[in-house]
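Contents: one structure, followed by commentary.
Only a portion of the chains appears, each positioned as in the full assembly.
As written, the chain order gives the labels A and B, with residue 1 at the start of each chain.
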Amino acid sequence: MENTTIKSGYAFPAQLPTYSPQHWFSFLFRFNQTDTIRKLYPMIILICVYSGLVAYLEMEVWQLNEKSYVRNISVMHSLLGFVISFLLVFRTNTAYERWWDGRRLWSQQVQHSRNLAIKLAAMLPDDAKERGYFRILIPAYASALLRHLNKKVPDQGNEMESLPGDLQVQLDYEKHIPNQYVGLMHQYLQNMFREGRLQWGQVLFVNPELQAFTEICASCERIRYTPIPRSYSSFLKKFIFIYIMTLPFGYVFNLGYFIIPIVAFVFYVLASLELIAEEIEDPFGGDDNDLPLLRIVQGIKSQVEEVL
Amino acid sequence: MENTTIKSGYAFPAQLPTYSPQHWFSFLFRFNQTDTIRKLYPMIILICVYSGLVAYLEMEVWQLNEKSYVRNISVMHSLLGFVISFLLVFRTNTAYERWWDGRRLWSQQVQHSRNLAIKLAAMLPDDAKERGYFRILIPAYASALLRHLNKKVPDQGNEMESLPGDLQVQLDYEKHIPNQYVGLMHQYLQNMFREGRLQWGQVLFVNPELQAFTEICASCERIRYTPIPRSYSSFLKKFIFIYIMTLPFGYVFNLGYFIIPIVAFVFYVLASLELIAEEIEDPFGGDDNDLPLLRIVQGIKSQVEEVL
C-alpha cells in the first residue's frame, strides 16, 4: 500500500498491461504474494504424502487385484464431479460480485465527492473559509470510511486539525465516525441556510451527494460484515476434503504412483478457487488482491483540492 | 441471538476470520448447529440400511451375474447427472439471492434510519421534545419490522412508553404495525408544517427516507412470504429421491458393499444443498444461518441515539 502523493489526472495509472505471449510466460513462472501456491504448499505436501501412502498400501501391502471393488470408488468422483464444479463456480461468482460491488461503491464515492465539490465551487463565493471547510471534510469522509472498514489502515493525521480553530469539532472516536462527518456537513449547510447565505433550493441541490455518502457507508458495511452463509462455506470445505481424501483409492489402479502429482494438482485447483474466493469476498482488506482503496482516497483528495 | 448493548462504532464486529490451513481443519471437524449432517443423519442411516439391503439381495440372494441388465441402470444416473446438478445450482442461486436481497434491504434500513436522524438533527433546533420523538420512533420502526417478519423475536418492551405522555399513541396490534409507525412519523412532520415550524421543502427533504421505510417493509414481506414455486421444490425433492433410491441397483456390480458409504455420501451432498437452500431462502428467521437482524436493529438504535 503505497503512500505517495498522486496528481489527480494520473490518480489511476493504467494497470491493464498489454498481453503478449512473452507476457503469458512471465505470468506462469511468477509466484507473487497473491499466488495461492504460497498458501497451499504445506497442505499440498501433506496430500502428496497421503496419496503416496495410499498407493503404497494398495499396491505393495494389500496387493489389491484388478477385480477389487476399491477400483471403482472413482465412480463416485465422476458422479459428484459436476456438483463440486458447480459449487465452486457459485462460490467464485458470489465472491467476485461482492468484490466488484465494493469497487462500484468506491467509484460512487469518487463521483459524489467530485460532484459535491464541483457544485459547492459553483455555488459558494470565493470565500476561503467555507470552501476550505468542505475541501477538508469531503476527503476526510472518504478517509474515515476506509479506516472504518479496515482498522489496519494507518491513520494519516487528524484532518480536523487542518481546519481553522473555530470550525474544529472534536470527534467522538467511540461512536460511528463517518456518520459524524456527514452530520457535520449537513449542519454546516443548515447553518448557512439559517443565516440566509444559502437558499433552501441550494441545500436540496447538494442533498443527493450527502445522502449517497451514508448509503455507500451502509453498503460497504454490508459487504464487510456479512460473509457467505456459514453452512455453505462449511459444507464446501467438507465436500472438497472428502472428495480429495477418497480420490487416491480408486485411481491408484489406473495411475500407480502417478497418483501423487495428480491428486496434488486436483487439490491445488479446487482449494485455490475456494481460497481466492475467501480472499476477494472481503474486498476492503489490504491484500494484493483487494481494491486499491488508499489510492482512491488520495485521488479523491487531490481532485477535491483542485476543484474547491 | 444475543441481546447485549452494543456500541455503535463496533456494532458489526469482524465476522470474517483469517483463513489458514489450521483453520480449515477446524472447519472440517466442527459440526455446529447449522451443519446439515445434524439434520440429515436419520435419513443417512436409512439410506445406508437400504443400500446394504439392495447389495445383499443382488449379490447374495439373486446372485445377478455380470451380464444382467440391472448393471446398466447406472446409465440413467450419468444421463441425468447434469440435470440434477443444474437444478441444485439453480436452487442454490435463487436461495442465495433472496438471502442477499434480504441483507441488502436491512442495509438500506440502516442507511435510511441514519440519514433520517442526521437530517433531522441538522434541521431541528435543539428542542428535546421533537428530537426525542424521532429518537424513539426510528429504531422502534426497525424493531417493529423485525417482529413483523419473525413473530418469534422477543418483544423488548413497548418503545412507545419511553415517549412523554402527550406524544404516546396506542398502536392497534391487530393492524399492520410498521405502517402505523410510518404513519405517525408522517403525521408529526405534517403537524409541524401546519404549525409553521417546518417549511414544505423541509418535509420533502426527509420524504425519501420515510418512503424507503415502507418500500423496505413491502420487499421484506415479498421475500418472507413467497417461497420458490411449489412445483419446483416438489419436483426437485421427487427427483433427488428417485435418483438416490435407484443409485445402488446399478453400482452394486462395480462397488459391492462399498455402495453403502458412497450412496450415503452422494445423498449427503445432494440433500445438503436442498436443505441449506431451504434454510437461507427465508433469511429473517433466527437460525444460525440467518441474518443477524437483532444485532442490526440494535446498531440502528445506538447510532440514532448518538446522532439525535
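We adopt the following convention: a residue touches a chain if its C-beta (ideal position, glycine included) is under 8 Å from a C-beta of that chain, and two chains touch if they have at least 3 such contacts.
As the structure is a prediction and not an experimental result, all values here were calculated from the model.
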Next item on the list: For this file, with 2 copies placed, note down how many copies the whole complex has.
Entry: 5
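As a convention for this text, only the chains that are shown with their structure count from here on.
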Note to self: So the centre of each chain is just the mean of its C-alpha atoms; given that, what is the distance between subunit A and subunit B in Å?
What the structure shows: 24
Next item on the list: Would you tell me which residues of subunit B are touching subunit A in their complex?
Entry: 7-9, 11-16, 19, 21, 24, 27-28, 30, 32, 34-36, 74, 77-78, 81-82, 85-86, 88-89, 92-93, 96, 99-100, 103-104, 107-108, 110-111, 114-115, 118-119, 121-123, 199, 201-202, 204-205, 208, 251, 254-258, 262, 265-266, 269-270, 272-273, 276, 279-280, 288-289, 291, 303, 306-307
Note to self: Using the touch definition from the top, list the residues of subunit A that touch subunit B in their complex.
What the structure shows: 39, 42-43, 69-70, 72-73, 75-76, 78-80, 82-83, 86-87, 89-90, 94, 172-177, 179, 182-183, 186-187, 189-190, 200-201, 203-204, 207, 211, 214-215, 217-219, 221-222, 224-235, 237-239, 241-242, 275, 278, 281-282
